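Complex shown without one protein chain; remaining protein chains in place.
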Amino acid sequence: MDLIRDCLDKKVIDKDDRPMGRVDGIIIEIDGDGPPRVAWIELGVSTIAGRFSLRLGRLVKRLSQHLPDKGEPYRIPWNKLRIGLNEVEANLEAEKTPALEWELWFRKKIIGRIPGA
Amino acid sequence: MKKLLEIALGIVTSVGGFLEIGSITTAAQAGAEFSLQLIWAIVLGGLCVIFLVEQSGRFAAVSGRTIPDAIRERFGSNYFLSLYVVLGIVCLLVLGAELGGVCIALELATGIGFQWWGLPAAFIVWLVIWKGTFGVIEKGVSLLGLITLCFVVGAWLVHPQWPQVVQGALPSLPQHDSSRYWFIAVSIMGASISPYLFFFYSSGAIEDEWNESYIQINRVISTAGMTFGSLISIAVLILAAVLLLPKGVRLDHYQQLPLLLTPIFGKWGFWLLVASIGIACLGAAMEITLQIAYLTAQGFGWNWSENQHPSAEARFSFTYSITIILASLIVIVGIDPLKLTVFTMAITAATLPVSIVPFLFLMNDPSYVRVYRNGWFSNSIVLLIVGIAFLLAVVTIPLQIFGGS
Partner (left out) sequence: MNVSKQEIHVERMIGKKVFALNGRSVGRLQEIRASVDRNQCYVKEFVVGSYGMFERLSAMSIARAIFARFHSDSRSHGYLVPWKDLDLSDPNRPRLRCEVNELIPL
């Protein structure tokens, strides 16, 4: 499996096919002399910003301190994932994870209050 | 039979949804200043867009993904973010121009200044997107847009020199004011090869749940629809060449637009013009608003669809709501819609490469398009379009300075 080609930037869907976001980052862990282990994927605006520039990533994280997710990216452990063709399936329920925190916030605070929503 | 109906409807909606303030303005200015000489720019732009739209539709039907989805997945977040920022700004300005087009129509109809119509027009656009489904927007408004065929009828009735019309379809050098000539040519190309058009087409294919069985339908719809749509633009150019040029009317103010139809249809011509611009720009405004929201949602992996309730896709709904509010501000502050249109068509041309280069890779990626990859002919055409896009990007700014109004 090619991590960047087959996993990075792919859509993440939960076990009910609900979109959770995209794989914005992948973390590998080096522990001792063994091969690096692919540990987590990361979802979050600060992660994408960090790819553009580290300084921008730190700025976005700092500015996000007062927001619902506090700017912290959401990490999903590798053993919860199945890599499909151009998408990643997570063995989770999206609404029970921080991945949809913003979606739920917009629904509750703004969109849900407009008639016809 | 069902497929035939789908083809017919698809062509009709492509025709009805083709014309908007950019194509009207650039074609009319071309005719008013350079007679039939710039028909080739509409033909060239139309041919390019046929190929790009066909490939967008084929890509979506086979892969189940839109072009922006695939750009993020293959080219990474940095390329996508660059594209997003550039396209977002350009599309927002174009949206301001389209909304301005709706407001011009309302000003012509009522006499009340276009700025006052900014908020009501934005509200109508928002309301249709909020309450309607994709089918209502795509088919309903586009069917109404068939009123723009009045330009074709008008062009027939003014009896242009048809041999000269055919000659205008071949590229020629300007006889006067070269920088202005090439600026208008570039603007026509920008109005024709609009990235929002083929990105929206791929999103629409997903909304309509196209699959592999739609490949032939897609080919027919994209070719026939874009061809007939281009013919309407050519009709506008012919009308301007025959009716405005002899009188020395340069079409630098929107109050002059009715002159395209009133000499032929009288008072009916005025109302046809008002209805055509109003409906065409309304449809375009809805498409661009949705496209900005699609681009955002697809790039960041959110839930999106015009066929779901707004609360089921809150971030997507919020995005198109904020977009239309921002665009209305452009109208409210009083920026001349005609001048904004010409400017935005030119900068659309300048930003084409970032949108078109990915086609070269995506349409050959077997993990997306499988056996429906581009052959050598399609790849050559895309390479040529990429070359044209880079050329446009390089010459647009200098031409804007020396040839823009």
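For reference, chains read A and B in written order, and residue numbers begin at 1 within each chain.
Going forward, a residue touches a chain if its C-beta (ideal position, glycine included) is under 8 Å from a C-beta of that chain, and two chains touch if they have at least 3 such contacts.
Remember, predicted model here, so these are calculated numbers, not experimental data.
Remark: the omitted chain is touched by one listed residue; of A:28, A:63 or A:114 this is A:28. Interface with the hidden chain, as seen from chain A, comprises residues 1-5, 8, 24-32, 34-39, 42, 47, 50-51, 54, 78-79.
Although one chain is not shown, part of chain B still touches it, namely residues 74-77, 360-361, 364-367.
Here, only the chains that are shown with their structure count from here on.
Here the spacing of chain A and chain B, counted between their Cα centres, is 34 Å.
Residues 8-12, 18-22, 24, 43, 48, 51-52, 85-86, 102-104, 106-107, 110-112, 114, 116-117 of chain A are the ones touching chain B in the complex. Chain B contributes residues 63, 65, 69, 72-73, 76-78, 80-81, 130-131, 300-303, 309-311, 313-315, 317-318, 367-368 to its touches with chain A in the complex.
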